[in-house]
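One protein chain is absent from this view; the other protein chains keep their places.
Labels A and B are assigned to the chains in the order they are written; within every chain, residues are numbered from 1.
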Amino acid sequence: MIEIKNLHKSFGKNEIVRGVDVQVNKGDVVVILGPSGSGKTTFLRCLNFLERAEEGEITIDDVSVKFKQASKKDIFNIRKKIGFVFQNHNLFANKTAIENVMEGLITARKMSKKQSEEIALEALKKVGMEEKRDSYPCQLSGGQQQRVGIARAVALNPEVILFDEPTSALDPELVGETLRLIKSIAKEGITMIVVTHEISFAQDVANQVIFMADGVVVEKGEPNTFFLNPKEERTKTFLQRILPEEPMYNL
Amino acid sequence: MNIRYDQIIKTFFYSAHYVPITLLIAFVPVVLGLIFGSLIAIGRIYRVKIVSPILDFIVLFINALPGPIIILVLITVFNQGFDSFAKMLHLAIRAKNVNVIYVGILAMTIISIPALSESIRGALLSIDQGQYEAGYSVGLSKFQVLQRIVLPQAFLVLIPTLCGDVIGTLKGSSFLFIIGVMDIINSALKFATSSYCILEAYIAAALLYWLMSIFIENIFRLLEHQMGKHRRVLG
Partner (left out) sequence: MFEFFSFHRMLEFFPKIISCFPITLSIVVVGIVAGIFFGTVLAFIRIYHVPLLNQLAFLFISFIRGTPIIVQLFVVYYGLPVLFENITGINIDRIDKFYFVLVTYALNEAGFLAEIIRASILAVPIGQTEAGYAVGLSGFDTFRKIVMPQAARLALPAVGVDMINLFKSTSLAYLLGIMDIVGKVQAIGANTYHYLEGYACTAIIFVVINFVLGTTFKYVNKKLSYGA
């Protein structure tokens, strides 16, 4: 059970996230939708302390940490429970695919090389990249890099994996296969929070949809109710603009 | 008046004996510059409390001064102040006992540390923020991210600049002939005084420096080739 209460984050004078509450149950797939500038990416990055929120609290299972007063140890413990997949993959440029996945296990979790290699290989198999285990990121395509990035987060076996617009930087033809991969991981019961523009993914895979605009949660609910019967005006305007006549791809 | 080519060659081989010591005078400051320069660069990037602004000032101040000025100041301070300083510490050593080469190396080190610190800082800043963030997100500490992810990449970026800095230190150390260090220029001049062939002496010295620079450039090119394997896109 993951709960975030009252997250506030400003950059200079602009308050980007203005008090957001989110509840996530184990196995949930939460999709956060919203226009650019709504604060959804900032919100996500605050969760694992890539940005430092000014107010609010995060509770994972029974461990509660206030964002403002979090100590280094608190941050370290939270990061252990959260996996993060970046929009720009951010694979370690000087390490091979398998070394990328092993890095957190060896250095942060202090596992033995043998053990971490086994886990890493399993993770790479799951994303279909085990053949490229010894390739460097510059030798991989964008889609392949993203898959390794997903393996890197999965291998850590966290309580929840955060996806920051995982397909926004990919060629259109690669978006589908990446989303399929994320869907298959979701089917294994891994808890995830996904910030994305891909509506079909939300319709298909999510069991909770959150719509954010101007730094607040405008509406949230199950996909059916959300897409077919949105309550707020803002939500309706947003959906009108982005919902295609028919779903664009069948996952 | 004609150029005595035989003199050039003779001076060349005479002064060539002093290449090792000239390389040493350049090498020590560069090594110290890398070590302390890295610490300073990292301290400035992470904005370590109190110390950062002081480091900013020191680096910017020393980098603004020409090498010869720093060397001249140091040698003047040394000549005028060393004896009283030593007496204060109850040491028996006197200025005239100290080999000027140590003063020279100290001067080059003072020049080299801030200069290299700027180059290293540039290389570190050129590493995409995403690499740091990815490291944090898998649970690495600041130190671990630096050590395992960022510094290896930064070093590779640094290599061409470092090559220029090393050659710069080598050329800068040539000024030390002023304070009496027996390096390439002084040995060439010494050889020349007997034959009045000053031009030939300087030409020989120039050729020696030129060859050393080419040698250093090739070493760095090799180093970049070896270390850059992870950057090459195959096929």
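In the analysis below, a residue touches a chain if its C-beta (ideal position, glycine included) is under 8 Å from a C-beta of that chain, and two chains touch if they have at least 3 such contacts.
Being a predicted model, the structure only gives us computed values, none of them experimental.
Contacts of the undisplayed chain with the visible chains, over the whole complex, involve B.
Within the complete assembly, B:I198 is the residue of B:I9, B:V98 or B:I198 that touches the hidden chain.
Within the complete assembly, B:Q80 is the residue of B:Q80, B:S126 or B:T193 that touches the hidden chain.
Residues of chain B in touch with the missing chain: 1-3, 60-61, 63-69, 72-73, 76-77, 80-81, 167, 170-172, 174-175, 177-178, 185, 198-199, 202-203, 205-206, 209-210, 212-214.
Throughout what follows, only the chains that are shown with their structure count from here on.
Chain A and chain B, compared by their mean Cα positions, are separated by 47 Å. Residues 48-50, 76, 79-80, 82-84, 86, 88, 90-95, 103-104, 107-109, 136, 138-139, 152-153, 156 of chain A touch chain B in their complex.
Note for the complex: chain B touches chain A at residues 128, 130-131, 133-141, 144, 148-149, 152-153, 156, 230-234.
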